[in-house]
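Removed: one protein chain of the complex. Kept in place: all other protein chains.
For subunit A:
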C-alpha cells in the first residue's frame, strides 16, 4: 500500500498497474508480432505465402540466433 502513504518521498515511484496494463497488452502484442516476423515467419509457421520475408531477413535471423531452416 505504498501508494497511500502521505509522507513525502523522493525515491522511485512505481507506475500503477491499471495505468500500465493497456500499454503492456497492446504495445506488447504489436512488438512481439514484429519480432515474430523477423524471427520466425515462413520458418516453422507461415502467415504469408512464399519465402520472401524469410529470404529478406535471412542473415539477421541467423545472426540473432533464431532457428532459420
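Methods note: a residue touches a chain if its C-beta (ideal position, glycine included) is under 8 Å from a C-beta of that chain, and two chains touch if they have at least 3 such contacts; residues count from 1.
Quick note on the criterion: contacts and distances are computed from a predicted model.
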Any idea which of "Peptide/nickel transport system permease protein", "Cytochrome c", "Cobalt transporter" or "Acetyl-CoA C-acetyltransferase" UniProt assigns to the chain that's been left out?
"Cobalt transporter"
Considering the whole complex rather than only what is displayed, give the residues of subunit A touching the chain that is not shown.
2-6, 8-17, 19-20, 23-24, 27-28, 31-32, 34-35, 37-40, 43-45, 51-52, 55-69
